[in-house]
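With one protein chain withheld, the remaining protein chains of the complex are depicted in position.
Labels for the chains are A, B and C, by order of writing; each one numbers its residues from 1.
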């Protein structure tokens, strides 16, 4: 259980977006960043390393972009849409690409779980983008 | 719900530490990093800014150290104890200091919630340190 | 002096972009992330805190986005343009907004220096975007 929703509910300023949608995005992003970090390490433990290289690189990208996006959407009071929107679009894109790559390795349970985390994050970021319109 | 435990359970190598303790630490660290980011922003929205400056700085430190610690303990296969132990000790220390400072502002609900996240993270990192012995 | 250019020159794969432009962007991004972190702390030390809040928030956003962008463009081998392009656009946007805000506080030397770091980073990211076309 995260404290993301409680932090939003105690925020001293108005939050100009549905708090449920925002809290869901924050949680999905934290989770996806961690799952991709763990999947990188799990991939590095497999025998067929050459086939896992693309997955490793995309997981690293996904962690970096999710970490930044989680920071920015946790500080929405002084939101600069000219940065927040393309950042969320980058996050949707990398979650899609990374999820698709993980889906090619679902015979590895860790890639199957990581794919789920990526899909959930992609969906949550799309919903936040729609809610911010 | 995070996927941290599922990622650990599908890890291809042996994990030399109790998986429950490790998953709890990973979740508490992610949560604390986010709560501190949100609390920084909430603090910046209060009237008595001068009194919140110390809390803001400690929350920023706490987020940075938690983010690094979460990465390192998500990749425990090639663990270097000479780095992991002091890093966990730094994480325990900053969660303690930051939680203590938040406790001075519990009339703000956001500081009360952030204190909880810091205390949980401090406890989870102490337990992980003990389990790694 | 950074090792960014030497790392690029020793990269085992082809780099599909001008190495000078890429190294300049990597250096400008690292520098901007650090300058914004330092400026956040310097702002928090000023008397007129209420006037500095917007600058603090934008500096925090700028650090997060620069850190992610620096990671992604340091791993260009498996480049996913659907994520890299909007991320670079987000980086250009936040450097512009943050630089503009710092420019409002140039009576503070730290904001004047931070503005320079933001402008250099904005320019370097624009040049990289153009070079990636």
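Assume a contact is a pair of C-beta atoms (placed from the backbone, for glycine too) under 8 Å apart; a residue touches a chain by one contact, two chains touch by 3 or more.
Please read all numbers here as calculations on a predicted model, not as lab measurements.
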Per the whole complex, from A:7, A:29 or A:60 the residue touching the absent chain is A:60
Answer key for B:7, B:26 or B:58 versus the chain not shown reads B:58
Residues of chain C touching the missing chain are 1-4, 6-13, 26-27, 30-31, 33-35, 37-42, 44-46, 63, 67, 70-71, 74-77, 108-110, 112-114, 116-117
Logged for chain B, residues touching the omitted partner chain are 53-54, 57-58, 60-61, 64-65, 67-69, 71-72, 75, 77-78, 80, 82-87, 89-91, 93-94, 96-97
Chain A residues touching the chain left out here are 40-41, 44, 49-50, 53, 56-57, 60
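One rule holds in what follows: only the chains that are shown with their structure count from here on.
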In terms of CA centroids, furthest away from chain C sits chain B
Flagged in chain B as touching 2+ other chains are 40-41, 44
